[in-house]
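Of the protein chains in this complex, all but one are displayed in their positions.
After this line comes subunit A, so read on.
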Amino acid sequence: MTARDARRQWITGMIAMAVATVIFIVPFAFIFLTAAKTKQDASRLLFTWPEQWQLWQNFTEVLKARNYMLLLAYFNSTVITVGAVAALVVFGAMVGYVLQRRRTGWNKVIYAMVLVGLMVPPAVVPTIWVLQGLGLFKTIHGMILIQIAYGLAFSVLLYRSFIATIPRDLDEAAIIDGAKPLQVFFKVILPLLKPVTVTLIVVQSIAIFNDFTNPLYYLPGKENVTVQLTLYNFQSQFTTQFNLLFMNILLVTIPPLIVFIFFNRQIVAGMTAGAVKG
């Protein structure tokens, strides 16, 4: 590389960094700074340093709002996310396993269902009708089951393509040793699926934690709020208190941020593996 090329590359790099900073970082900086301001300062909506930092005060105020609703929301969202993701891992892997290993006519049916699940938008009101019939409407477990139903297609596809890389000899060895199907699956296969399981956990937990539409439809009611719903409700309540509204956005953004920092590499690897092969 000539010196001129190197310099050109350096300049392009710098320009790209500057543009990316303006476009992608300024909005996040804006969220953070507004969340730290006083009510009057924040209402000007300016991108300035806070006249007076009061992150902690805003934090406790948002927490206490509506009788600690945000805490309840965090609890509900966590229960829904953990419950649904755990089921998606086990059930998704089981389907992907049978789908990949056993090639019969039923596979075409299962595969067609997976594609239907990926493309077809859920029919909302009839789903509410079914949930009501089952006594699951407005309940946390109903919400968990919905998230499982909607997330299955993606999980199955991801697992199926990964299981193809695990040699059948392993299953056969275990079977010869006298293992029952469940034992083969849970003791041999599932542990080998760890990389793709981590990906699935990361991707689905972010999707479910950030989900707004489904809780809006299937989980109305004050005692059932999720974090995205509190944010939505605060939007109308706090139109004059932008500092609190943005503190709420900041708090809701922290869990994905943590996941991002810890699993950055896995997200990248997993999303691309699932997306391109799927």
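Convention: a contact is a pair of C-beta atoms (placed from the backbone, for glycine too) under 8 Å apart; a residue touches a chain by one contact, two chains touch by 3 or more; residues count from 1.
As a working rule, contacts and distances are computed from a predicted model.
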Protein name (UniProt record) of the chain left out of view, among "Putative beta-lactamase-inhibitor-like, PepSY-like", "Sugar ABC transporter permease", "Bifunctional enoyl-CoA hydratase/phosphate acetyltransferase" or "Protein-methionine-sulfoxide reductase catalytic subunit MsrP": "Sugar ABC transporter permease"
Contact residue for the chain not shown (choose from A:A36, A:V62, A:I80 or A:V98): A:V98
Residue among A:M69, A:V184, A:L200 or A:L244 that touches the chain left out of view: A:V184
In subunit A, positions touching the absent partner: 9-10, 12-14, 16-17, 20-21, 23-28, 30-31, 34, 44-47, 87, 91-92, 94-95, 97-99, 101-102, 106, 110, 113, 116-132, 134, 145-146, 148-150, 152, 156, 171, 175, 181, 184-185, 206, 209-210, 212-213, 216-217, 227-228, 231-232, 235, 242, 245-246, 249, 252-253, 256-257, 259-260, 264, 267-268, 271-273, 275-276, 278
